[in-house]
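Now for chain A:
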Amino acid sequence: MIGLNHYLILSGILFSIGLVGVLRRKNLLMLFFSTEIMLNAANVAFAAISNFYNDLSGQMFAFFIIAIAASEVAIGLGLLILVYKKENTLDLDDLASMKG
Partner candidate 1 sequence: MESLVYIALFAPLVSSLFAGLFAMTPKKQFVGVISSLLLFASFVASAILAYHISSTNEIIHVKLMDWIAAGNLNIPFGFLVDYVSVTMMVVVTLVSTVVHIYSNGYMDHDKSFNRFFSYLSAFVFSMLVLVMSDNFAGLFIGWEGVGVCSWLLIGFWYHKADVTRDVNPSISPSWAANEAFIMNRIADLGMLVGLFIIYWNVGSLQYDVVFKAIPNLTPIILTTAAIALFIGAMGKSAQFPLHTWLTDAMEGPTPVSALIHAATMVTAGVFLVIRANPIFSVTPEVSYFIAALGTFVAFFAASMALVNRDLKRIIAFSTLSQLGYMFAAAGLGAYWIALFHLAAHAFFKALLFLGAGNVMHGMHNELDIFKMGGLKKVMRGTYLYMGLASLALAGIFPLAGFYSKDAIIETAFNEGNLILFIILIVTAGMTAFYSFRQVFLTFHGDERYKELGIHPHEMYKYVLIAMSPLAILAVIAGWFKGWFNSFIIHLLPNYEMSEHTHHLALYITLIVSAFAFGGIILAYIKYNKGLVRSEKTENSLIYKLLINQYYIPILYEAVISKPYAELSKLAWKADTKIIDTFVDGIAKVLYVSGDKTRGMQSGNLSNYLNWMAAGAIVLLVVAILSLVAV
Partner candidate 2 sequence: MSNILTILVFFPALAGLLGFVIDKNSARVYGVAIATVEFILSLFLWMTFDASNPTFQFIEHFPIVKDFGISYYLGVDGISLFLVVMTTFMTLIGMISMSVKDEIKNMVITLLFLEMTMVGVFLALDAIMFYVFWELSLVPMLYIIGAWGGPLRVYASIKFFLYTFTGSLVMLVGMLIVAYSFSQATGGVWSFAITDWYALGFDMKYQIGLFLAFFIGFAIKVPMFPFHTWLPYAHGQAPTIGSVILAAVLLKMGTYGFVRFSLPMFPDASVLMILPIAIISIIMIIYTAMVAYAQEDMKQVIAYSSVSHMGIVMLGIFAMNSEGISGSVFQMLSHGIVSGALFMLVGVIYDRTHTKYMKDFGGLASIMPRYALVFGIMLMASVGLPLTIGFVGEFLVLIGFYKVSPILTILAGTSIILGAVYMLTLFKRSFFGPVTNEANKKLKDLNANELVSFIPLVAVVVWLGIYPKPVLSIIDNSVNYTLSIMEKKAMTPEAKNIIIVKNSKEAK
């Protein structure tokens, strides 16, 4: 029998992977991929908890997270296009003009 803990731990691991990606990637597009992973990790947890607690709130949460993720992609890509048009790069190291 798969317990809730399994799902949660899986979710935690996926979250960590997402975080690793966020930390590791310097290409913005790739970085955005990682943030999707993090959100998905949470979704897994919500869905699982929802199931085990027999409560719908978790699914609702996951549903809205998906919506949020979708919106974020739209805005994020818009921003990327702006930057790309201006600088012709998506590398974070080239995006450090403000500091100090």
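Candidate selection criterion: all candidates are chains of the complex that A comes from, given by their letters.
Points worth noting:
Please note the rule applied: contacts are C-beta pairs under 8 Å (C-beta built on N, C-alpha and C of every residue); 3 or more make two chains touch, one makes a residue touch a chain; residues count from 1.
Just so it is clear, the structure is predicted and the values come from calculations on it, not from any experiment.
Screening 1 or 2 for touch with chain A: in this complex the touching candidate is 1. On the chain A side of its complex with candidate 1, the touching residues are 19, 22-23, 26, 92-93, 95-100.
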